[in-house]
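Showing just some of the chains, left in place.
Note that the chains are named A, B and C in the order they appear, and that numbering of residues resets to 1 at the start of each chain.
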Amino acid sequence: MLKIEGLAVEREERLLFSGLSVSLSAGEGLHIVGENGAGKTTLLRVLCGLTLQASGSISWCGQDVSVFREEYCSDLLYLGHKNANKTELNCRENLRLALGVLSVSDEAISDALHDAGLGLISHLPTRFLSQGQQRRLSLARLLLTKSKLWILDEPYVALDYKAIDWLDSHLERHLKSGGMLILTSHQTLTLSSKIRVLNLGEQHA
Amino acid sequence: MHKMLWALFSRDMTLFMHRKQDVVTVLGFFLIAVALFPLGISSDPELLRTIAPGAIWIAALFSTVLALDRLFSEDLDDGTLEQQMLMPVPISLMLLVRLIAHWVITSLPIVLLAPIMGLQFGLAFNEIVILTLSLLVGTPILVLLGAIGAALTVGLKSSGGLVTLLLLPLYVPVLILGSSAVSSVMNGADVTAHFSLMGAALIISLVLSPFAVATALKITLD
Amino acid sequence: MSMTRRIPWMKYASASNFYPLADRLVPIFMGLALVLAVIGLYLGFVVAPIDYQQGNSYRIMFIHVPAAWMSMFIYLLLAMYAIISLVWRVKMADIMAYSLAPTGAMFTFIALLTGALWGRPTWGTYWIWDARLTSELLLLFLYLGYMGLYSAIPDRQRASRAAAFLAIVGAVNVPIIYFSVIWWNTLHQGSSFSFSEGASMTDAMLYALLLMALACWAYTIAVVLRRAQALILERKKVALWASQISKK
């Protein structure tokens, strides 16, 4: 479904990586690894269309993503280093906002928050949440979205071991139901599904 | 589509409404800025009447600039801007909705308060009407043009001032048209020319600004 | 654990004693305020003689002067409670301070408004930037700033400490208001009322003024107690939630 061909990315004359070709079909996952500064985050942003590649093409269901942007975006969920929570809103409001134009019932939101372990503090402005709680909140979107392609940048950061298990089980479920997943992480994955690994460092060398 | 636009708009409104303070503070700034003129300059009623249109317009302009400073910068810092750029609607449309919401929250209160300010400066009824109308047509132009500057400078640390610097040349014609419309009425002159010019500028910026802002944002986010 | 758990509840113990007490006091003071105000207004507007210089316009004094007094007294009280809440972290003091602010702001506003209305016939202008008037306006801004800051900070503990700090810093303003007529040569009337010299006005005027001042006090006490009750209830809810989450 997702097809990347001959992708190269440059930063100020410096080639981060080049000639990257990968494709991903339903139910597959891709774990991008590499040293600090290898260009993992940059690659994910390029895949989302937030950063421009120097050369190469990305297509989704056979259509170039830069042309069919809206169709691609409605299938895409991106979670970056930043949690994208508004500190002055509470968990509930933030989650609703994060879902964008998707309409979701109040109960579904409550359930998702409860599932993420934020049930009791869902009325607190998120500025008061701990780092891990904030990460959980932004991950709670995964429970409600209908997107097929998840692109997650270091989703495990700041999570305690319980939350890691929780996230793992949801990622499994997503893959089982035919979803696609691209993620980065410096920790070794504890997912039980097999996931392909793409090493950006080697790519680069 | 129509439904999606409404969802977008109400989304922005919730977000803004949660910061009732923003409204209060922009208004507070406007009120105090207007109040400074009699304090700093003179309390002579005749002089005050003369400077009233300019003073109120300058205060409105400063308030707009102040509010624009936060149009994108917060969203960039907390990562929500990226998420908005990934929404499955055309970016320029999304931005148009945002700008309208922003105007409703930060400028409409100023327009609504202007008559009271006019009274304080001793303006006559028809002068107050023209003042309010000129702000009603003029402030959206300020917001639409200002957003281009805000988009170009978002992420730079000292964006606030830089925006002002980039934009004020664009703002000056609006300021002159707006305040001279009121002065013309004071002198019994015709103001249709002022308003048709401002109306044209409003329509042009309504059509073009969202695309310009979208392009600018894509460049700065890259 | 059980030891430390008791601390917040002890603080609430005083609040829970306060609640029924306030329930009994509020109607009493409200009634008192009404009676005093009616008598005071009768004395001031009907019994007191007309002024040979100012005509009837001076009667605005019976509202202006008590309101001006209250605006300053309440601020001092607020600042005192602010110190108590900031230094000893007594939660009840914070509640009292926050309950006082709106009433103080109201009296300040009334003093400004009646003063302005009075200024028109006597000085020929609603407003001048003289020291007393400016400092009284500053007092209104301080009240508004206190309430604004309090509600702008979402974390209540921090909000109460930041606002208390603002209130204390702002207290510098009160002596400036009070002594402005002595320190600077201003348009505003000096003190016409002092116990040592006896009254420079008729008895009816004096009593009317005193009764009105007492009425304002009674009103303030009633309203502030009521407001404090509401705040206590609201915070109880938060405490309940907190104990729930700690049990989790």
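In this section, a contact is a pair of C-beta atoms (placed from the backbone, for glycine too) under 8 Å apart; a residue touches a chain by one contact, two chains touch by 3 or more.
It should be emphasised that the depicted structure is a prediction, and the values quoted were computed from it without experimental measurement.
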Subunit formula of the full entry, expressed with the displayed chain labels: A x2, B x2, C x1
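As a working rule, only the chains that are shown with their structure count from here on.
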Most widely separated chain from chain C, with each centre as the mean of CA atoms: A
Nearest-to-centre chain - CA centroid comparison: B
Most heavily contacting chain pair (counted by C-beta pairs in contact): A-B
Euclidean distance of C-alpha centroids - chain A vs chain C, Å: 55
Separation of chain B from chain C, taking each centre as the mean of its C-alpha atoms, in whole Å: 38
In chain A, residues with contacts to at least two other chains: 88
Contacts with 2+ other chains: residues of chain B: none
List of chain B residues in touch with chain A within their complex: 4, 7-8, 11, 14-15, 18-19, 78-80, 82-83, 85-90, 221-222
List of chain A residues in touch with chain C within their complex: 88, 120-121, 125, 127-128
Residues on chain A engaged by chain B in the complex (per definition of touch): 48-52, 70-71, 73-74, 76, 78, 80-89, 93, 97-98, 100-101, 103
